[in-house]
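One protein chain is absent from this view; the other protein chains keep their places.
Then we have subunit A:
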């Protein structure tokens, strides 16, 4: 292969014709009333969103905020499901609720297809990814993932207190996704900076936020160039070469999908592994039961996914409308909280408790409808293997200092500092 014209312009040039969206005033600081002024970026939310959501479900149940240029937070399972299914009235052209809205012309493709895409384009963009992420396809990565988990535990040898988020959970999805995309495994620390830039920097000044996004796309473009020159058996080469409707993908589609896989593939699973270990560290009865009966893990894992679902999505309202008793305006955000849906007592018995042998568990941790997490089978494999290896190697552990645990703020929630006393 010689030069692929699609990637000969660099992103500097592409940025020049980036579509102009709308920006709003950035409002931060303590929330006065969660029903009228909610913010998923404040520390109170990061520390414990469930108490807030449970109260709102009783009071509202759809909360509002003027922050982020205006948005809504449904807290009942029924409302979250209805919005997830209603792609006619709610657009995915932006899925991170912040202070910038991309212009309507960006639909139906969006910046990171297919998560940012609306029908009918969505279907085609998603179809390209599905075969690589089936349960069968991801099972081929299980042995390598298990070996990697063991190597991480080997490296903890001799320590009394370890940070399970920093030294264990985060590395597992980083390695798996780097392998799948064909990126150098030693670039892991850079991925973390990209993730923080995209998901956690929502209240930064817009230019700084765009700058962080540019760093990510510069990195992706370098990887694309490397793969155009040296094609290999990985997802990057696949996306560069794949065709639909007789045409290869545009450069922005290739890079946008790579960005999605990199960001969404790491932060989420890292959070699920960390939150599960946090729960087991503070709940000796559940930990001892799983150590004694490893066969219960697949059932327990679903319950941990329900109770500590890491991912909240966002939508934009397409047109002014009255929806379930509230007046939504075009371009209002919807903060689509699958964690809130998963703790709705109308949908789950003992919704606020972790019942590790819960057999009927129709949870929505991976979303509902056409945007069901494309990586859900991969995430489940990584979470299961990560917990199996940890429980096998370190059956006895507890929180070293409960107050030292920190949680990511924003739309992906999980422990970022998790000191555990082991042995």
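Odds and ends about this structure:
Note that in this section a contact is a pair of C-beta atoms (placed from the backbone, for glycine too) under 8 Å apart; a residue touches a chain by one contact, two chains touch by 3 or more; residues count from 1.
In this section, contacts and distances are computed from a predicted model.
Matching "Peptide/nickel transport system permease protein", "ABC transporter ATP-binding protein", "Electron transfer flavoprotein subunit alpha" or "Ferredoxin" against the UniProt entry of the left-out chain gives the name "Ferredoxin". Listed residues A:237, A:283, A:361 or A:417: the one in touch with the omitted chain is A:361. Checked against the hidden chain, the listed residues A:135, A:232, A:282 or A:329 yield one contact partner: A:135. Touch with the chain that is not drawn comes from one residue among A:103, A:352, A:369 or A:402, which is A:369. For subunit A, the residues touching the chain absent from view are 127, 130-131, 133-136, 298, 302, 359-364, 366, 368-370, 372, 376-377.
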